[in-house]
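As you look at this complex, bear in mind that one protein chain is not there, while each of the others sits in place.
So, chain A:
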Amino acid sequence: MIYFDNSATTKIDPTVLTTYDQVAREIWGNPSSLHRLGDRAAQLLASSREQLADLLGTKPSELFFTSGGTEANNWAIKGTAWQKQTFGQHLITSSVEHASVANAFTALENQGFRVTRLPVDKAGRVNVNDLRAALDSDTTLVSVMGVNNEIGTIQPIEDISDLLANYPTVNFHVDNVQAIGKNIWSRVFTPRVDLVSLSAHKFHAPRGTGILYKKAGKMILPLHDGGGQEQGLRSGTENLPAIAGMAKALRLLLTDEVEKADREAAIKRKIVDYLQAKPGIEIFSPVSLNFAPHILCFALTGIRGETLVHTLEEYDIYTSTTSACASTRSATASTLSAMQITDRVATSAIRLSFDETNTMAEAEEFIRVFEEIYQHFAPINHLGE
């Protein structure tokens, strides 16, 4: 089996699963309970938070555990919009965000907020000048992802931070779900970044947990009312086994991060080199410093992405039509549309996404299989004519 769909989800690490299992069996007290069992759980929760903070370069009190990336994104966005609505009701995001961001803004729009969606260039990148033009005295939030989940564009977070240095009251949120562990934004959210979302299952940890980083002193309204966990901002009994697993997984992920990212980049380069020479193939994720090392989106024009995904599956190779969250709907990929790619090409796109466990041998095997598929489709599609 070759698994090239790591941006959708990753396989849980067996040692992380051991941690999950052990915590679930042995440290099952509610961290909020007064008795010794609760105490033990609270202690482990604190240790997990400290380890995560240490790895991410934040303070423990700045990390809030959520149910995953979607909740973290919704909370950062809606929490800011509602908290600050008496000061302004204008929100800015990009036109290439993950559904959990894009749809949160749509929901706010329906409540009367004004939303500006920044366009992107041919590489899927936001232009800081467009952001500058969009900012006004009513703006309370800018939300731009760190790395695009569909084609891997790295967004100009530093430039945006520099610009926003002049707008101290605007919250800056970065959906960092795809960037973590890829030697891009693993540690240093720039000092101007106020909110960052992370999702555990993207780095070999259990699903159902994630993190919202909220810089000390920034205020956002909670989405959940309840028992007052997480400094009163995110009620709900903490998912301790998953959180402990996440802490362990992040430690493993960030060990030798550079070497791992290099390995993923080499796999990507190998496949890109092969694809580049093929007529009829369009590559949206070039090998470049502006693109993440682990995402490769391309289209075999004329063959629907879905067809390719299923054909590859016959060979036990798992890929995706761009975003997994969008792929079960017939809609074309939102990022490619925003890049002004025609529907005909966009519907042909597929996404390969790697992780540190993928090997060069797998890349070679992929190329061998793809060549077979390509030769099969070429006559049907009049490729290379």
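The criterion applied here is as follows: a contact is a pair of C-beta atoms (placed from the backbone, for glycine too) under 8 Å apart; a residue touches a chain by one contact, two chains touch by 3 or more; residues count from 1.
Heads up, the rule we're going with is that contacts and distances are computed from a predicted model.
**Q** Look at the options "Type 1 periplasmic binding fold superfamily protein", "Probable tRNA sulfurtransferase", "Chemotaxis protein CheA" or "Branched-chain amino acid ABC transporter permease" and return the one that UniProt uses as the protein name of the missing chain.
**A** Choosing among "Type 1 periplasmic binding fold superfamily protein", "Probable tRNA sulfurtransferase", "Chemotaxis protein CheA" or "Branched-chain amino acid ABC transporter permease", the correct UniProt name is "Probable tRNA sulfurtransferase".
**Q** Where the complex has a chain not shown, which of A:K59, A:R114, A:K218 or A:R251 is the residue touching it?
**A** From the options A:K59, A:R114, A:K218 or A:R251, the contact with the absent chain belongs to A:R251.
**Q** Touching the absent chain in the whole complex: find that residue among A:Q51, A:N103 or A:S235.
**A** A:Q51
**Q** Please identify which residue in A:T19, A:Q229 or A:N358 touches the non-displayed chain.
**A** Reading the full complex, the residue touching the unseen chain is A:T19.
**Q** What does the interface between chain A and the hidden chain look like in terms of residue numbers?
**A** 19, 22-23, 36, 39-40, 43-44, 47-48, 51, 244, 247-248, 251
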